[in-house]
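Quick one: the structure is below, questions incoming.
Complex shown without one protein chain; remaining protein chains in place.
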Amino acid sequence: MMRALSMRLYHMGLDAHVAGDMSCPPVGKGDLLVVSAGPGAFSTVMGLIGVARGAGARVACVTAVPDGAAAHAAHHVLVIPAQTMANDQGGAVSVLPMGSLFEGAQYLTFELLILALRDHLGVAPDAMRARHTNLE
Amino acid sequence: MMRALSMRLYHMGLDAHVAGDMSCPPVGKGDLLVVSAGPGAFSTVMGLIGVARGAGARVACVTAVPDGAAAHAAHHVLVIPAQTMANDQGGAVSVLPMGSLFEGAQYLTFELLILALRDHLGVAPDAMRARHTNLE
Amino acid sequence: MMRALSMRLYHMGLDAHVAGDMSCPPVGKGDLLVVSAGPGAFSTVMGLIGVARGAGARVACVTAVPDGAAAHAAHHVLVIPAQTMANDQGGAVSVLPMGSLFEGAQYLTFELLILALRDHLGVAPDAMRARHTNLE
Partner (left out) sequence: MMRALSMRLYHMGLDAHVAGDMSCPPVGKGDLLVVSAGPGAFSTVMGLIGVARGAGARVACVTAVPDGAAAHAAHHVLVIPAQTMANDQGGAVSVLPMGSLFEGAQYLTFELLILALRDHLGVAPDAMRARHTNLE
């Protein structure tokens, strides 16, 4: 879901990149690292947050666990209170397995975020469309 | 969405792989190549379908365009009649940009598919969970 | 090796992207698609070449088989006459398995290409270094 979000941010003309992609620049002052850590924390995410903070960047975290380690280490937290692998066992659980509910809730949240951001930035749908790659 | 589907198939104990991953075996007789081609066809997808058919594998295609090239080349077609980049311009279009509606519809479809397949195969939720990687 | 080459091109300040990365723009007039097809052709590479040519881009192909399908479809061909999976069986073969020799020869060729290009463009080593990501 983070990859899809990043693609839409790029479609809107923003300087957005995914960690691990070949043309990803270094993160620093004035940048925002956006991480997803549904169940509270992942080891690699915590590592990247540390790098970003050390370089003077700000960090936004999407999570279902607002008191988790990733949220604590972030400057901005977006809480999506949906089931993740942190609470998918026991009694009253979703019919969907593991963290599927959180993934679906992220899909909806990011689509709404993109619509709001597109309006805020005044990006025309055709301009987004024109940035979509044909190498697929 | 195809990557997420593949992960869940793996979680269920199936021999599922993503093209491009390092331990992806060759496809051949008795295998099923599952492709997604919302707007009808992609050049790389058509290439992979050709390889799979030539090697004796069967092909299943998820698409919004049942008379597209990918669907025609596939043995099995799952039609999700949602907006893609093949019909996102003009009058009565979704509020969501480009192919977002198809992506969301794929999410829902694959989750239902996984629930049905899990019941059909008799896979216990804990067995799926135990196969989830901790390297994240 | 293509991913490493792309990263170095990006390090030199060029507008370089890898197909499949999230911020990859569409290819068109004035662009160069660089593909590697050691043994002559791959189905996905042939698909991408078709898209690039149709969009008015030029295509450069790195291969060991100058009369292969990818080389024929490209505007520019760089031949590296090293063993690939097209000729790794039979009598006088490399001690290295499959296409390993071609991979190593690509490594050397691309490093020399990068040094020549860095001089040609007048890019300072520190400028390249400053573009390397810290998100790793």
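Should a chain be cited, it is by its letter among A, B and C, assigned in written order, with residues numbered from 1 in that chain.
The rule is short, and it goes like this: contacts are C-beta pairs under 8 Å (C-beta built on N, C-alpha and C of every residue); 3 or more make two chains touch, one makes a residue touch a chain.
Keep in mind that this is a model prediction, so the values were computed, not measured.
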Given A:Gly47, A:Pro66 or A:Pro81, the one touching the chain that is not displayed: A:Gly47
Identified contact with the non-displayed chain, of B:Met7, B:Leu78 or B:Leu115: B:Met7
Residues belonging to chain C that touch the chain removed from view: 4, 8, 11, 42-44, 85, 88-89, 95-98, 100, 103-104, 107-108, 111, 114-115, 118, 125, 128-129, 132, 136
Residues from chain B at the interface with the omitted partner, ascending: 3, 6-7, 10, 16-28, 33, 48, 51-52, 55, 130-136
Missing-chain contacts mapped onto chain A: 20, 42-48, 50-51
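Convention: only the chains that are shown with their structure count from here on.
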Copies chain C and chain B - interface residue numbers shared by over half, same or different: same
Whole-Å gap separating chain A and chain C, where each centre is the average of the chain's CA atoms: 31
For chain B paired with chain C, centre-to-centre distance based on mean C-alpha positions, whole Å: 29
Chain A, residues touching no fewer than two other chains: 132, 136
